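Removed from the display is one protein chain of the complex; every other protein chain stays in position.
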Amino acid sequence: MRTRFHLIHIVTGVLIAVFLSIHIVRLHLDDILDSNDPNSWESMIHRATDGMWAALYIALLAVALYHALYGLRGIILELTPSARAGRVTTWCLVAIGIAAFGWGTYVPIHLLSS
Amino acid sequence: MRQREHRQNYLGARGWVWAGRYQMERHLYVLHRVTGLGLLLFGIIHLIITTFFRMGDKDTWESAISVVHNPVLKVGAYLVVAAFIFHALNGLRLILQEFGFALGRPIPPIYPYKDALRKKRRLAVILIAVIAILAVVFLYDFAAGGG
Partner (left out) sequence: MAERDTKQITFRLQRYDPEQGGILQLQEFMVPTSRGMTVLDGLIYVKENLDSTLAFRTSCRMGICGSCGMLVNSYPHLACHTQIEEFHSDVLTIKPLSNLPIIKDLVVDLTPMFDHHRSIRPYILRHDAQEIENPTAEFGQTPQELSDFLQFTYCMKCGICVAACPTSASDKLFLGPEALAQCYRYCADSRDDGQQERLRLVDTEHGVWHCHLAGACSEACPKGLDPALAIQLLKRRLASQALGFRRKQLPSPVVSPPTEQKPKVPYPEFTVKAKE
C-alpha cells in the first residue's frame, strides 16, 4: 500500500520538475522576449485570463502539494513512533492538502471568469 | 537482563543532520532533506502571496512586487532556485539509484570493499557538476537583473 503512495511521490517529483521549469522559464522568457515585466499588473492579468496558465497552475499545485506533504509526512513519521500520533499527522496533512488545493484552485478559476 | 531499563542511546534528529565523517552520499542526503523542507516553506509563502495579492487590486499588487524586489529577498529567491536545482537533480539520481538501476549487481566482497554507491560515485559527481554549473548560470542571471 505504501509502495503505491511512494511511486506516486516519484511521479509527482518528475512532473513538478517539468511544470516548475516551464513556470520559471516562461516567466523569465517573457521578461526577455516581450520586454514586459512579468511581475507587472498587466502581464499578471494577461496570465490570469489565459486558460493554459490556469491549467498549468492547478496541475502544478496538485503535484507539488502531494509531493511536499508526502515528504513532510515521511519526515514526521520518522520522529513519532506512536501509531496514534502517526494517524493524526496523516489526517492533518491530508486536510491541509485538500484545503490548500481548494483555495489554490478557486483563485485561478475565479480570476479566469472575472 | 530485563530487570533494569537500559539507557536509550538514539541520536534522534541530530543523526539526520550531522553527517560527520561519512562520505559524500550522506551529505547529499542531508542537503536533499534540507532543500526539500526549504522549498516546502517557500512554496507555502509563495502560494499565499500570489493568491491573496492576485485577488486584490493593482496598487496592492504593485506594492507587494516592490517589496519582493528588495535585494535581500532577491538573494532568498536565488537560494530557492538553487535549492530547486539541487533537489530536482539529486532526486533524479535517487530515482535511478533507489530502484537499483544505477547501482550494479551484487559481487562477492573482496577486500578492500567498495560498495555500490562508491562504485557509481562517478554518476553522483557528474550530477553535482551539472548542479554547480546551473547554479552559477542562475547566479549570473540573477546578478544581471533577472528574477
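Per-chain numbering from 1; labels A and B assigned in written order.
By definition in this document, contacts are C-beta pairs under 8 Å (C-beta built on N, C-alpha and C of every residue); 3 or more make two chains touch, one makes a residue touch a chain.
Computed from a prediction, not measured in an experiment: that's the story for all the values here.
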{"item": "Absent chain, residues of subunit A that touch it", "value": "1-4, 6-7, 74, 77-79, 81, 86"}
{"item": "Residue numbers in subunit B that touch the chain omitted from display", "value": "1, 4, 6-16, 19-23, 25-26, 29, 32-33, 94, 97-101, 103-111, 113-118"}
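Just so we're on the same page, only the chains that are shown with their structure count from here on.
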{"item": "Separation of mean Cα positions, subunit B and subunit A [Å, integer]", "value": "18"}
{"item": "Subunit B - residues contacting subunit A, complex", "value": "13, 33, 36-37, 39-40, 43, 47, 51, 54-55, 58, 61-62, 65, 68-69, 81, 84, 88, 91-92, 95, 141, 146"}
{"item": "Of subunit A, residues touching subunit B in the complex", "value": "10, 13-14, 16-17, 20, 24, 28, 31, 39-41, 44, 48, 61, 64, 68, 71-72, 75, 79, 100, 103-104, 107, 110-111"}
